[in-house]
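Omission of a single protein chain aside, the complex is shown with its protein chains in their original locations.
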């Protein structure tokens, strides 16, 4: 399936493996594999996260769905989100990590760590959740974490 | 397909849409949608990129495939790569951006910008784009860019 | 002046040069100079920026002065801000850049680029600079930039 066909017909079915292959082909065809060391790619990823942040930097709080954004700006956002993804896919590949598998595994870990139900009071997290705080009852840390209930109240009051 | 089945049998076929749905379900089941504003998710993404960087920070140059890394460390790496991906997927969803479609589109744009073949001398791109690279023929910029030929030589000589 | 004295009496007079020297001494006394290559330090800086972001990630918009924050949290914030600064100081030193001088120079550049007065309509700047803002008279870009007037209005309306 070529890019145009997939873009038109099956974008919803884009797999991480498909992106990995496209990135690998892209680099090989341009003789750019020599530059794609893990730390080079990581710094390139950081650069793209910076560009993504610049889109949001002066906006104050932005509501879901980006109401009022011009189409041109949303397109630009899509490009920066894509850039981050593509470098992440390439970095994972160069590290020998199956990104799709890793993502499913992490979702499983998170589901065990934060059982469903609003009774969980997620922590605002620290970076340490995965290693050493998984067994503290009020630590609900990582990927989709939120804030301590009292922190939320404080914010709403302020 | 449940998570276990997909992890075992079809990880290679993990789609971005599948991850998007899982993240949406995860947040809804925990009543965490209220915290998933675009800028909250963006800062959480930056946090995860920080954790990813910490894995590589004191290592000096790291060869492809991570020879000599302990399994425990590679697992940790997989979790941090996954965290970045999951927040990126969720951020895209909250912005109304189809991440898979955006990625395919960006690959197309890059293919037009940097025609295949080693003859292209990709720019190292960078923060100075606005000044000096917008119209230079050797500016081959973004996602999978590399370095000016003379820069490469310089490095190899140093 | 030792650290305690300067902390108590003259913190307002902390110079970048003083911090540079302290960081250099610290590394030398522990035989850690060998690890302080520019890219190692840069990735460590990114790691600290990640930790800084984690403090703000689930908070929604945070008003100036951080009203309602607990002292413990503000202390933690101070430590993360300091970590970013200290790595930045050390990175600059390892690159042979006089950070204080560079900062004064950049302020001068910014002052020329954005003449004082509210008449200037600063650009939100961003990743698209290379395409469309390099030569537009209303591009007032960088360090202390803000947003297009119409963007501000849009936000206030939304």
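So that you can tell them apart, the chains are marked A, B and C in the order they are listed, and the count of residues begins at 1 in each.
The criterion applied here is as follows: a residue touches a chain if its C-beta (ideal position, glycine included) is under 8 Å from a C-beta of that chain, and two chains touch if they have at least 3 such contacts.
Given the structure is predicted, the values throughout are model-derived calculations rather than measurements.
Trainee: One chain isn't displayed here. Which of the visible ones does it touch?
Mentor: Contacts of the omitted chain with visible chains: A, B, C.
Trainee: Any idea which of A:54, A:79 or A:98 touches the chain not displayed?
Mentor: Among A:54, A:79 or A:98, only A:54 touches the chain that is not shown.
Trainee: Over the whole complex, note the residues of chain A touching the chain we left out.
Mentor: Looking at chain A, the ones touching the missing chain are residues 35, 37, 39-40, 43-44, 46-51, 53-54, 56-60, 126-128, 131-133.
Trainee: Counting contacts across the full complex, list the positions on chain C that touch the omitted chain.
Mentor: Looking at chain C, the ones touching the missing chain are residues 3-4, 6-7, 11-17, 19, 22-23, 26-27, 29-32, 34-39, 42, 44-47, 49-54, 56, 59, 61-66, 74, 76-79, 81-88, 90-92, 94-111, 114, 116-118, 120, 122, 126, 142-147.
Trainee: List the residues of chain B that touch the chain left out of this view.
Mentor: Residues 39, 42-43, 46, 50-51, 54-55, 57-61, 63, 67-68, 124-128, 145-147, 151, 154-155, 157-158 of chain B touch the chain that is not shown.
Definition applied: only the chains that are shown with their structure count from here on.
Trainee: Over half of interface residue numbers shared between chain A and chain B means same, under half means different, so which is it?
Mentor: same
Trainee: I'd like the angle of the rotation relating chain B and chain C after CA superposition, in degrees, nearest 5.
Mentor: Superposing the C-alpha atoms of chain B on chain C needs a rotation of 180 degrees.
Trainee: Starting from the mean Cα coordinates of chain B and chain C, work out the distance between those two points in Å.
Mentor: 24
Trainee: What is the distance, in whole Å, between the centres of chain A and chain B, each centre taken as the mean of its C-alpha atoms?
Mentor: Spacing between the chain centres: roughly 8 Å.
Trainee: Could you check chain B for residues that touch two or more other chains and list them?
Mentor: Where chain B meets two or more other chains at a single residue, that happens at 35, 37, 39, 44, 46-47, 49-51, 53-54, 56, 59.
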